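Have a look at this one before I ask anything.
Every protein chain of the complex appears in place save one, which is left out.
Our next item is subunit A:
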Amino acid sequence: MKRYIFQRIGYMIITFFIIMTISFVTMKLLPGSPFKNQDKLTDQQLEIIMEHYRLNDPIPIQFFHYVVDFFKGDLGMSFQFKNQAVTDIILDRIQPSAILGLEALLIGVIFGLILGIFSGLKHNTFWDYGTTTLSVIGISVPSFVFAGFMQYFLAVKLGWLPVAYWEGWKYHIMPALSLSFVVISTIARYIRMEMLEVLGQDYMKTAKAKGLPNKTIIIKHGLKNTLIPVITILGPLAISILTGSLVIEKIFAIPGIGEQFVVSITTNDYPMIMGLTLLYAAFFIIIVFVIDLLYGIVDPRIKLGGENN
């Protein structure tokens, strides 16, 4: 097990550097320059700035310097914010994004589980059809549409919730909900399917023949087995929350990383783009790793890295 974890971490680092290289090169291939738009600069001033940030060097040299700085823990200075290091901006803005993401994931998983179990148990009834319909809507309609609807009805028309900003718990409700719809719907669908499958299994009959109460049969014997495939989709779902939050943060004017990402791309803020890409990449890589570990915990038949008893 230990050996497996170390091996995986080795691969994760390699993956991380491949992503770093590819993002750096493709970013440089983007048209435009970070300073061209600022028309107050003379050609000479522009030249000095470009030289200062080593933007005139060949790309491999620039990348070499970037990697060296990276190992020193320096992701460079932002081009658009004066005297602000990328690391400081990230640390400053990561909190709202992380909280929003976790809230959405939590709401999604909890309600997805409840709805899924419920419609699996009551399958082919009115409740089941209702849940299925809702989850199809939740999966196919993008989160920003929900966001717009909620802003219009809950905030503008009814005035129950604030339209935007990030100042207290009331401000969390709409963005977290709009991000979680996809999670709720996907998890509910998977759980329902799995629940139906598991309910027909022989070991459920064994559990009943033991005289266990229904609740115990479903929770202790059924649920763990339904969760195994659901873990698989948690990764893609966490990623969809991340990408969804890019837009949602913009819509609700939440001072998070997602919003910053969008701005930095439109202004060619190279160090900022790189910093955020690496942050996201690290996050994805870690999520995939954690999910593989979770498999081993939930399903005893899966032995990580060919370990023996």
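Here, a contact is a pair of C-beta atoms (placed from the backbone, for glycine too) under 8 Å apart; a residue touches a chain by one contact, two chains touch by 3 or more; residues count from 1.
In the analysis below, contacts and distances are computed from a predicted model.
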| item | value |
| --- | --- |
| Absent chain [UniProt protein name; select from "tRNA-specific 2-thiouridylase MnmA", "Oligopeptide transport system ATP-binding protein", "Alpha/beta hydrolase" or "PTS sugar transporter subunit IIC"] | "Oligopeptide transport system ATP-binding protein" |
| Of A:29, A:158 or A:209, the residue in touch with the unshown chain | A:209 |
| Candidates A:1, A:91, A:263 or A:298 - the one touching the absent chain | A:298 |
| Touch criterion as defined above, residue of A:56, A:201, A:243 or A:266 at the omitted chain | A:201 |
| Residues from subunit A at the interface with the omitted partner, ascending | 201-203, 205-214, 220-221, 224-225, 228, 298-301, 309 |
